[in-house]
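Excluded from the complex is one protein chain; the other protein chains are retained at their positions.
What follows is chain A.
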Amino acid sequence: MSHSPSTSMPLSMPSLATQSLGMSYGARLVIEGLNISLPSGQVTAIVGPNGCGKSTLLAGLARLHKPGSGAVLLNGADIQRLPTRQLATQLALLPQEAVAPEGLTVTELIRFGRQPHQGWLRQWSAEDQRVVQHALAAAGLEQLADRPIDALSGGQRQRAWIAMTIAQQTPLLLLDEPTSALDLGHQIEVFELVQHLAHHGRTVVMVLHDLASACRYADHLIAMREGQIVAEGPPATVVTQDLVRTLYQVECTLLTDPDTGSPLLANVRRSSAVS
């Protein structure tokens, strides 16, 4: 490990990329020949219609599924060759609709994030304690530290899971639709936390089904359709009416958010409804 244990955020700049990555489920080829590179220290959102392969891509990046062809490269090395535990010190994953065993408290959940750093004779170090405290604070959960996960609101629960990945102290964080089951207020809680993490040096990749939040919170957008990349770049430059039509078969009017400069989708309607 190159990073020093004394700093609270020992994050080196990682590089995660794919090299003509192909992945399939059974006989069905979901993505093929994909070459992407994720910008360090930024929030990347992967968007696209249902079934476009965005979750499959994330599963490949997180090594949940083995690529059929090509490779995922972490700092230049094929992640298939990394020991699972070592990968877990580099890359944290929040799967869709994560479920905690019943009765587990917020702190107990966050402590699991320390697992890849621990061992039989290193079960609870000063470092572990400090990092867990830090994760609680970063996610704004100090008041809820001893609350069972099942007693939290959706947004709080999702923040607790993200806090677990914070405690994992990985330079990379992958999130699969972190806001899919949340109402607007809770979505904002989660997005602001994710942005905060990126501002403090983490590289964040999230799969989102909502293009509007991707425009608002992502620095880098990867738009996918039928297993292919349709557009890639900052939302302000890549999101166009054409792109929205290609992705979702809808028409819209694009505005610019006067406060953030990010694209806003207005008057979204079905293509066929256009006269």
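In the analysis below, a residue touches a chain if its C-beta (ideal position, glycine included) is under 8 Å from a C-beta of that chain, and two chains touch if they have at least 3 such contacts; residues count from 1.
Criterion: contacts and distances are computed from a predicted model.
Q: Considering only the chain that is not displayed, what protein name does its UniProt record carry among "Glycosyltransferase family 28 C-terminal domain-containing protein", "Iron ABC transporter permease", "Manganese transport system membrane protein MntB" or "4Fe-4S dicluster domain-containing protein"?
A: "Iron ABC transporter permease"
Q: Of the listed residues A:S20, A:Q129 or A:T237, which contacts the missing chain in the full complex?
A: With A:S20, A:Q129 or A:T237 as choices, the missing chain is touched by A:Q129.
Q: Specify the residue from the set A:K54, A:R111 or A:R202 that touches the hidden chain.
A: A:R111
Q: Under the stated touch rule, tell me which residues of chain A contact the chain that is not displayed.
A: 59, 62-64, 84-89, 91-95, 98-104, 107-108, 111-113, 115-116, 118, 120-126, 129, 146, 165, 168
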